[in-house]
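Since the structure comes first, as structure tokens, the remarks are kept for the end.
One chain of protein is taken out of this complex; the other chains stay put.
In order of appearance the chains are A and B, and numbering begins at 1 in each one.
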Amino acid sequence: MKLTRKSESAVTVEKKTLGISRRQFMKHAGIATGGIAAASLMGTGMMRRAEAADVPYDAPIEIKRTICSACAVGCGLYAEVQNGVWTGQEPAFDHPFNAGGHCAKGAALREHGHGEKRVKYPMKLVNGKWKRISWETAFNEVGDKMMQIREESGPDSVYFMGSAKFSNEGCYMYRKLAAMWGTNNVDHSARICHSTTVAGVANTWGYGAQTNSFNDIQNAHAIFFIGANPAEAHPVSMQHILLAKERNNAKIIVVDPRFTRTAAHADLHCDIRPGTDIPFIYGMLWHIFQNGWEDKTFIDQRVFGMDEIREEVSRWTPTEVENVTGVKEEIVYQAAKLMADNRPGTVVWCMGGTQHHVGNANTRAYCILQLALGNMGVSGGGTNIFRGHDNVQGATDLGLLFDNLPGYYGLTSAAWQHWTNVWELDMEWMKSRFDHGTYLGRTPMTTPGIPCSRWFDGVLEEKNKLAQKDNIRLAFFWGQSINTGVRSRDQRDALDKMETVVVVDPFPTIAAVLGNRKDGVYILPAATQFETQGSISNSGRSVQWREQVIQPLFESKTDLEIMYRLSQKLGFAEQYTKRLAIDKATDTLVIEDITREINRGMWTIGLTGQSPERIKQHTMNWGSFNNKTLLAEGGPCEGENYGLPWPCWGTPEQKHPGTQILYNTSKEVKDGGGNFRARYGVEYQGVNILAEGSFSKGSELQDGYPEFTDKMLKQLGWWDELTAEEKASAEGKNWKTDLSGGIVRVAVKHGCTPFGNAKARCIVWTFPDKLPIHREPLYTSRRDLVSKYPTYPDMQIHRLPTLYKSIQDKDVTGQFPLIATSGRLVEYEGGGEESRSNPWLAELQQEMFIEINPADAADRGIANGDTVWVHGPEGGKIKIQAMVTPRVNKGVTWMPYHFAGVMEGESLAPKYLKVLCLM
Amino acid sequence: MFSAVCFANGGAELAQHSDAQVWAQLQQGAQGYTTSKSEFHNQPINTYDLRVLEVRDLLAPALIAASFGMIIIFLLFIKVNGISKLHHGFSGKMVYRWSKFDVSIHWLGAIPCLLLILTGIGLLAGRFFIQPYIGEGAWGSLVYGAKQIHDVVAFPFMAGWLLMTVLWAKNQMPKMYDVKWFMVVGGYINFGPFKGKHPDAGFANAGEKLWFWAFAIFGLVISATGMILLFPNLFEPSRTISLLSLILHGVSAIIICAFSIVHIFMATAMSEGGMECMVSGYCDENWASQHHNLWFDEIKENGTLKYKE
Partner (left out) sequence: MATMKFLCDTKRCIECNGCVTACKNENASALEWGIQRRRVVTINDGKPGEASISVACMHCSDAPCMAVCPANCFYRTEDGIVLHNKSTCIGCGYCLYACPFGAPQFPKNGAFGARGTMDKCTFCAGGPEEDHSEAELKMYGANRIAEGKLPMCAELCSTKALLAGDAEVISAIYSERVAYRGAKTQLGSKPQYHF
């Protein structure tokens, strides 16, 4: 990356002297653009927008319990509704996660009730003009186009971009929609966020999720952030973090190239060179092993492959670590010592760790650090992997992914069989939905689709290089801001090349305006999550019920209704809703039935005990859960963990209290205890990989054991404890596929974890790198290290060719000497389409900017507030403001990723206004 | 290994300051980053000398004293002393003293000045002696009206001030005989040792010169500070400068106000025949020789003496 100054004259930040109100602004804008104000007065037949001021103060107040839609902390709040208008927002002091606290986004949530910048009715781009259409027309036209493409190119030429903003039910039904359409080309933004975590962590000890909870951090004595900045990305989690600091004198260590707002509260800040996480962790482990600070008993009993790590670590001497990471030996030592001296300690990471070409190796390295310290499965320890969006955990769990069916079942025939069973469908019908050709040796039904991060390659890549029949010709952008992705030029070209673009969103997102096309774009107004109800899973796996606050504004429809209508149009509504009740009056799906169907199939992660009734009961009893332990101390949920964090074993009737801390052997499985999952067989190269002498409290199998199957129950002599009905279902099945839950029930009854009891593994023999290996970033600034730590060779991954070596081989450091990093601002979230549309937030951050070190700025003659061009080695460029700050080191820059609306210096505002004109 | 070194050096690389350090910095007026675009919002606590505010507390009583006090003193003075009569009565022969233009710029400054004094008294001290006796609505309108008038008439006042200062300064240069004028208090005292004294005076006497220069200097101060207070967006003053302006504006107002009252009294009540100068621009010949003998002698000598037709 490089920075050049745009103009000779220093452009200073213009003082805001226009104190005009928003209403005035609209008026002025109307004058300037030919009558927005006038347009907004017309065609408001279905408008239900109202201002709080229009409602009398003493109108009766209805209180709704809802959950903030910004990040994955899952803050609760009380919404006050009067005459159908969202007039007030009150803190939920009794909410176990946030105790009433909110960041800028949560505190501004009520603006969702105004919907000033919302899409108001379905629209279609015709000849460069936006035309209002009816929902019926929209479904007919989009549906017909889909059928035509299916006919000509097969189902894989339709792309389903989904969202972590859906409720669990929405995520599940969206995956189901894509499945029944016959494609795996469905994905959402977890791909560019924690998908590497899920891959890395699940392959280490069984599940890819946050192991403990936000509240449990209160019990930590050391908190190690690497590539995480909760003060801006998960502000309310800081409540718990700062309590630990205040009460336990917990040490806070922040490993980040940037001096973040979190680092401002840290005891130690380690400013590593971007992309050197593994050397840093190995550097710490070097000191840990050197000084014997590792937890030897824990490693012997519960960890596999640590010796190979030791061997690799021995190569990472302090000198080499300092050379590669840029962090002084003493600092690395201090980080290791603080973690060793203050146990239990927790490790927190976010995008700073995952968004690398070695992302999953990074996450495995963090896990290995915790395994070495014996910090896993204990309160105050664990890997607290903070997820991003409010329901990204749920979206991932429910398989809104290109490589999975709900519950991480994968895409194997067995996985399809399981879900076909859950749906009570015929496997042959299911298969008939897919393209059964073979492309580059792969068959679409069992081959992961095209990822969210590279949908445009599915459009632009040569057909013969794709492992599917044809290019993508139509894509849904359903609640996804594509500006969070990379290669905007390619995204624009892909938008132009596709035949049809369907944006389903409450706001006119960048996908609707980035392209230069004149027709073939549909914008369908989706309701926000406050205009519907459903369950959502926070980062700590707790499931909460979000009550509907208001009716959908304008002509918006809920995600579920739009999906259902599409299935009707596409002719598979019968199969799609086979087990689901339909509300006859409105011809819509009964959402609780969807939750129950989820419970019916999600055995792998134990999302089976969280019936809608139980989730709602938790939500209606916030106050009975302790803010530190998350346990209900009394009331109807007594003894249960808030939100029944999965695994919540068995059926709802079994009343499992949920598992707040994963792999915790100090508790019985029935009370939320457990151990590492036996997911990779029982041995590797003849060596046992099951746990040795470690088991969860009360387990009748007092050693490691494999996952439970019908055969294992029979061997143990526990088969007859199943009811006749359960036996019928369990025969030939395992704990994951037995829909009766009998196998799970009996295993838990005997104190055993249904998924077995194995060691966590430090080596993953199915990955390109068996153990985490440092590889220099593709655009590394340290060319001297490339030969020693090279990246992977180019390869075909699933359906797309993927470049590594050919990028790294080109030395661009001369032209692009600065490293670009990115992150979040507290005011915005994700691509920002939703939060930037909120004037209360938009007022606080009005300009896209780049943080640049004073030394780099001085070299380029850039002053604070100057407008600069930022160029990337792939040809992209953006024109933004410079913020000169020591927050970033020399050679490193930082940019927020929430902004959109300007393409290479050219404002897209006129295009947005064209959309707005119709609104 | 390193522990001794590291932890002896103040432990880990401490990124934080203690509560006390933070508060100390804030109290010293530390500035920082904020998302707010409002004025001064980047500084949590402004540091300024609070005595400035204490000084201001004195301004309202001082202004009241300068205006009403001065009036009372003058009334008493006239009662005891009597006014300054023309010893030989009015001659009826009117001597040219001021041009029409001079008269008009005088009133250009004088009328706004009176309005500014009245509204200024209302703005500075009205809350003490008007507000308690009238309703909130009436007070609101009154003080709002006062501000509007004060803001508007400031401009003609400044024009008048500028013209008078520039055009009249040459006649206002201090001379040695002015000292003598002060020694006998201008000859206005009708009792004691000063009685009957008539000091020399040119076009302007020493008292008038003092008034002129006070007006010139404090008029400048009051105009400049007034502009700073009226157009903060243009001058972008710091808060300290604004507060100082506020004080200086008040102090100048007090001085100008006191002088104005003296000036008005002198012209109207005290000095018989004085007012006529600023009505027609002519003065009585006797008045001229009694009060401005040197000037009268001079114009007689150089032939610029002009009588009214």
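Miscellaneous remarks
Everything that follows uses one rule, which is that contacts are C-beta pairs under 8 Å (C-beta built on N, C-alpha and C of every residue); 3 or more make two chains touch, one makes a residue touch a chain.
Quick caveat, the model's predicted, so the values are computed rather than measured.
Only one of the listed residues, A:Asn98, A:Gln355 or A:Ser837, touches the absent chain: A:Asn98.
Within the complete assembly, A:Ala108 is the residue of A:Ala72, A:Val85 or A:Ala108 that touches the hidden chain. By the touch criterion stated above, the residues of chain A touching the omitted chain are 16-22, 25, 51-53, 57-58, 89, 91, 98-111, 231-232, 235-236, 238-239, 242, 246-247, 249, 259, 261-265, 269, 826-827, 839-841, 843-844, 851, 885-888.
By the touch criterion stated above, the residues of chain B touching the omitted chain are 13-27, 30-48, 50, 53, 56-57, 123-124, 126-127, 131, 136-137, 139-140, 143-144, 147, 151, 229-234, 239, 242-243, 246.
Note that only the chains that are shown with their structure count from here on.
In this assembly, the C-alpha centroid of chain A lies 69 Å from the C-alpha centroid of chain B. Those residues of chain A lying in contact with chain B across their complex are 15-17, 251, 259, 263-269, 329-331, 333-334, 337-338, 827, 844-845. Residue ranges of chain B in contact with chain A, taken from their complex: 1-3, 5-6, 11-16, 35-37, 233.
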